[in-house]
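The other protein chains are all here in position, but one chain of the complex has been omitted.
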């Protein structure tokens, strides 16, 4: 195991399950961590959001994410708690990257583990929808003409 | 890349994206293969089905999957095609393991890649629901008292 | 010879995974073929979840002839729970 543990607000496993970090993450590691947490796990659903070819006719070279440090991680923790209360899941983890990202880079990973698959699908989808509404992170586009903040999209 | 390519019905990439095999699979590898297939990929949803603690009071040591060889893989290929026709996804892959499995073992992986996340969630969930109806694979439970075939569950 | 395969619980019920049926040059509808088979395997249920002839889903009207493969299948149970 080469766990790349990054700074997080709480010590212990809880903190590992909710992270904001510049580095890339390992999907296998995140999924296995959740799966190994209980023998009851029958289904794991993972959502991976990636930076796709940006341009809609624009000359976007990269994107950059900024967080409200201190509040964004707290919001992610609340989001995880809300998800676990709302759905019949055994565990949930959320990783969001910040700073500069180029096309193809992985931005966000949400993993939900449950006994039965329906709950994991629902939890995972709800969680990413909700993340966009509740977590203070903003994206801007980097172009040769300068940076511009991106209006949110659903 | 240490791709463990197992026998499949067609050569080339198509075959790799639909497999029935005894060996375990790498989630990272499957997801990256799909993600790398197009710069348009903005969302990847992966469903992992695992063998959970079997027993409901029963003394189940392991489970075993049997396929109708030749027909099961063809059914998986049709399932992949149907999923890609039905949803706005860029790519889909399906891997189902057979033979003996113990608690915690990974059984099935379905990965859907799309531009927008909704299609990937829908495709992935539809695909696993449908797999249970259309792919000739059967499960039995291995107990000290003998084996018994499992009635299907939704 | 027609090769006959029983899968899952049906192999337990019939006590057989694979058998052969001699049709000679006769060609019969699957409904007839299944009727004859039930004479031999009394515990074979009246309805199967799916029957395939030569790995293609068949109907009771499908014609069975020499060298065909008939697979008799109970409901599938792939995937995790």
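A few points about this structure:
Which chain is which? They are A, B and C, in the order written, and residues in each are numbered from 1.
Here, a contact is a pair of C-beta atoms (placed from the backbone, for glycine too) under 8 Å apart; a residue touches a chain by one contact, two chains touch by 3 or more.
Predicted model, so just to flag it, every value in this text is computed and none were measured.
Contact with the chain not shown here comes from a single listed residue; of A:51, A:92, A:111 or A:142, that residue is A:51.
For the chain left out of this panel, the touching residue among A:18, A:108, A:123 or A:142 is A:108. Against the chain not shown here, chain A presents residues 49-52, 65-66, 68, 70-72, 74, 96, 107-108, 128, 131-140, 148-153.
In this text, only the chains that are shown with their structure count from here on.
If you average the CA atoms of chain A and of chain C, the two centres end up 50 Å from each other. The mean-CA centres of chain A and chain B are about 24 angstrom from one another, to the nearest whole unit. In chain A, the residues touching two or more other chains are 42-43, 115, 117. Within chain C, residues 80-81 each touch two or more of the remaining chains.
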